[in-house]
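Can you keep this structure in mind? I'll have questions shortly.
Missing here is one protein chain; the remaining ones are kept as they sit in the complex.
By letter and in written order, the chains are A and B; residue numbering begins at 1 in each of them.
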Amino acid sequence: MLLPSRPSRVAAWVLFFVLFVPVFGLPIVVVGAASVAGQWNDVLPSHLTLRHLHDAFVSNAGIELLTSLATGIIASVVALVIGTWAALAVRALRRRGAKVIGTLFVLPIAVPSVSVGLGLLVAFSRPPFLLNGTSVIVVIAHVVLVTAFAFSSVSAGLARLPAHFEQVAASLGGRPAYVLFRVTLPLLTPSLVAAAGLCFALSMGELGATIMVYPPGWVTLPVGIFALTDRGAVFDGAALTVLLLVLTLVVLVAVSRIRTRASYR
Amino acid sequence: MTAATALLAADAPAARRTGIPAWIWVVVPLAVLAVIFYYPLFFILRQSFTGEGGHPSLAPYAEMLSSPLFRGALLRTIQIASLSTLGCLALGFVLALIVSFVPFPGARVVSGFIGTFLAFPSFLIALAFTFLYGSAGVFNFVAMDISGATQPPIDFVYTKWGVILAEITFYTPFVMRPLLAAFSQLDTALIEVASSLGARPLRIIREVIVPEAVPALLAGGSLCLLLTLNEFGIVLFIGAKGVITLPMVIYGKAIQEFDYTAGCVVAVVNITLSVGLYALYRFLVSRSGGGRASAVQA
Partner (left out) sequence: MADAAVMPGFPRAAAGAKAAVRARPGIRFDRVTVAYRSTVALADFSLDVEPGEVMALLGPSGSGKTTALRTVAGFVTPTSGRVFLGDTDVTSMPAHQRGIGMVVQQYALFPHMRVEQNVAFGLRAAGASRATIAPRVTECLTMVGMAAYARRYPHELSGGQQQRVAIARALAIRPRVLLLDEPLSALDAQLRSGMLNEIARLHRELPDVTILYVTHDQVEALTLADRIAVMNDSRLVDVGTAQSLYQQPPSDFTATFVGNANLVPVTVEAFDAARQEARVRFAACSVVVRANGGVTPGERRTLCVRPHALALEPPAAGANAIEARVVEVQWRGSAHRLYLEIDGIELRADSKPLREPPHRGERLIVHFAAHDATLLAAAQADRGSADHRG
């Protein structure tokens, strides 16, 4: 008990909410309000409306939403496969090698997303990889940016995995592949699900690399939102942002549900 | 023999007994990463040294490094990132301290909210700031109502301070996560013994809690510095004319002026800065115990 007296505790709580609510709560509330605001020329919006969401969908939002979902799902799955494979392979290496190779896999975290996009633009505009102007380059950009998170998340899960499960399984005569698919990966499920959720959420909100590489036919939601706000349609932008947040939240909540259930095993 | 055989060999010698060295299995994901990440990285470097007519040259660097646009952006980027990081550390420390040591019924909800916040896109905050503090924002309406002014009196959003405040808002949770993890590992008996020895709360914070939190503060702070150095969404969305940062220069040169070479030069500088910081971050995390590294992975 750091603060013994009740008045001092109450003072600390008041300080907390004075800081927390305006800094973190207000932005989310205000974007939410703007997404359904009829006219906002005062402290509070004049009336509530779903017109912004409707307008956004009448233009391109539907396609952008599907584009983002497709990009996010494909990128997450690919990143999860690469990241899990890499994490398992790196674990089998000796200390020194594991450290070097592991660093190679997490380094994309340190590279600015705009630079990742620029690199793809420069490298994939010439043979042997002519991908500029295709949707593939967008997916690749997302894979690059989220694989590192999948790798470190699965690696952390592996590190927490007690070694004796696999040793017992092997002592019972489980062949390596059998142990991998029947023991290691099932035990790793919570980490895998968490990694998938994180990758999807990050991909859904990705802007820096996408804006560098996207072709006209593959506009993701964040790029679409920027286009809207850039030409002054901030309320429509807010509506789409709320849509994006809700979608992300739904996935994160689903993931944490699956995760709790999986961890009972 | 399947591909999985050696993947799960927790000890390398066992894998060697099967005849296939453990490193073989790392080749596939490494090859993919090489093509989609290291190959483009190499091209950024090569392009940045390509002069007029496609010959190797240092001219692009000479030109870019001497331009006022670049110099201004570099200074501004470092300034914004450092001030934002300091703000995040201060705010994050106070909030994490209260959540951890002066617990209240909703504290768990707050922790969960912090975790979720990390997964949101940063431009959300920039958008919110325009609604709150923008020239047509709520606070300007209030201010004009009260003062009777005809021009919006609040305009900090369109300065570097707007960007800094937005970045503090968005990145404080990145500092709070490792701090909350560190605080949860702090033995409460330390605090109790300290207070039984006569120490008041401020002394306990200064002499018992802060020393224990230093590794987490350093790790969280350097991660925060790295991310703010590379922040793009917030600066783009706020769209202030005078607030140009390195990622904005890259975007402007490559996409708006189709000058890939200039963009690549700036990218090399930006990448060098942030990889250097990242090395520092990894060093600090490894010194503070690997267990906490996963707390800041997002």
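Everything that follows uses one rule, which is that contacts are C-beta pairs under 8 Å (C-beta built on N, C-alpha and C of every residue); 3 or more make two chains touch, one makes a residue touch a chain.
Owing to the predicted nature of the structure, the values given are computational and were not obtained by experimental measurement.
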| item | value |
| --- | --- |
| Touching residue (missing chain; options B:Leu65, B:Ala107 or B:Ala199) | B:Ala199 |
| Interface with the undisplayed chain - residues on chain B | 187, 189-190, 192-200, 203, 207-208, 211-212 |
| Positions on chain A contacted by the hidden chain, ascending | 1, 4-5 |
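Criterion: only the chains that are shown with their structure count from here on.
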| item | value |
| --- | --- |
| Centre-to-centre distance between chain B and chain A (centres being mean Cα positions), rounded to whole Å | 15 |
| In the complex, chain A residues that touch chain B | 1-4, 8-9, 12-13, 15-16, 19-20, 23-24, 26-28, 30-31, 33-34, 40-43, 82-83, 85-86, 88-94, 97, 101, 103-105, 107-116, 118-124, 129, 140, 143-144, 147, 149, 152-153, 156, 159, 163, 166-167, 176-177, 179-181, 184, 197-198, 201-202, 204-208, 211-212, 222, 225-226, 229-230, 234, 237-238, 241, 244-245, 248-249, 252 |
| Sites on chain B touched by chain A in the complex | 2, 4-10, 12, 15, 18, 22-23, 25-26, 28-30, 32-33, 35-44, 47, 91, 94-95, 98-99, 101-102, 104, 110, 113, 116-117, 119-125, 127-132, 136, 138, 141-142, 145, 168-169, 172-173, 191-192, 195, 201, 204-205, 226, 229-230, 232-233, 236-237, 239, 246-247, 250-251, 254-255, 260, 263-264, 267, 270-271, 274-275, 277-278, 282, 290, 293-294, 297-298 |
